[in-house]
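The other protein chains are all here in position, but one chain of the complex has been omitted.
For subunit A:
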Amino acid sequence: MVETTPMFEADDLARYFDVSRPWLQRVLAGEGRRTLKAVDGVSFRIPKGTTLSLVGESGCGKSTVARLVVGLYRPTRGRVLFDGIDLEQARAMADQRRRMQMIFQDPYASLNPRWRVRDIIAEPIRAFGLIEGGAAQQRRVGELLSQVGLSPLDGEKFPHEFSGGQRQRISIARALSSNPEFLVCDEPTSALDVSVQAQILNLMKDLQRRLGLTYLFISHNLAVVRQISDRIGVMYLGRLVELAPAETLFEAPRHPYTRALMEAIPDLDMTGRQRIPVGGEVPSPISPPSGCPFHPRCPLANDRCKAERPALIPARGTPETVVACHAVEEGRDGAAFVTMNQRMGTTATAL
């Protein structure tokens, strides 16, 4: 098979933030600079027309990756290619910039309350000069509104006249108005109620089929991610710990953290399965643990895990999965790996 250029490629992507206290306080307290490594060496590629999802708990760096991908942050380190072009260069060219858009989590904060919906949606069209003439622009806005399941007449209204789900549809229509090929979606359904979440997920899947869109989907909800992804990356403390095809990840999760995440989801089928809570909490990314960042919470940790940081390598048994875990590499995860599938008789989770 001929390898086509992926829509998006990140190689050793990193972003650090300086969280030092002000100079005088630092000097008085005799402490040095402090760096928060929000994203620390993340690599992935997203083939055209597919969806890559990044999951993880708060603070794992997934939203920072989203912002790096659309160029809202500059990377501290690493190379980012958008359809084969360096992202920095692509961002400088309007006709490349037009090809990527972002959908944000909070549809209450991401729409200007003083603008009519038709102006919100037409803004990218005007900014990129895609369609000349007011009448033609308004026809296109009407089309976009119908495409996301709203009425063309809704263009006359203001955002406050819509519910959360409808506002998220407006955000999607705005993102689509520049005919993008790549959408970065940062928790697009987590502010929505479950019945509305289903509407938006169905809409996004439908649009992907019809328009051939490529998605980077950021979420903390594993059940949502399963419905929409081709591949899934699990992040922990600024790094990818596992990256696998969606079905493989759920059928055979390999990293102890991925397994713990799945175990921790409440059991809606009430099979009587006992949830096994992950002990402890996510450590501070300012002073991450040595070696594997998950080792203080990991049931399989040994001395090597405390000292040496594991690399992301293909997993034994499921080579399409890459996983950063010494236990998996050494085959120490065997028993736990087999029982996982039997325990996964679950339907889950948040409304």
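What we mean here is this: a contact is a pair of C-beta atoms (placed from the backbone, for glycine too) under 8 Å apart; a residue touches a chain by one contact, two chains touch by 3 or more; residues count from 1.
In the analysis below, contacts and distances are computed from a predicted model.
Asker: Looking only at the UniProt record of the hidden chain, which name from "Molybdopterin synthase sulfur carrier subunit", "Putative ABC transport system permease protein", "Iron complex outermembrane receptor protein" or "ABC transporter ATP-binding protein" is the right one?
Answerer: Answer from the record: the omitted chain is "ABC transporter ATP-binding protein".
Asker: If I consider the whole complex, including the chain that's not displayed, which of A:A10, A:A66, A:M102 or A:V224 touches that chain?
Answerer: If we include the chain that is not displayed, A:V224 is the one touching it.
Asker: Check the options A:I85, A:V196, A:L211 or A:I313 and report the residue that touches the missing chain.
Answerer: A:V196
Asker: From the list A:F8, A:F104, A:F217 or A:F250, which touches the chain that is not on show?
Answerer: Within the whole complex, the residue contacting the unshown chain is A:F250.
Asker: Taking the entire complex into account, which one of A:L52, A:L145, A:L261 or A:V323 touches the absent chain?
Answerer: Missing-chain contact among the listed residues: A:L261.
Asker: Take the complete complex as the reference. Which residues in subunit A touch the chain that isn't displayed?
Answerer: For subunit A, the residues touching the absent chain are 57-58, 163-166, 193-199, 201-202, 205, 220-224, 226-227, 246-247, 250, 260-262, 264-270, 275-278, 281-282, 344-351.
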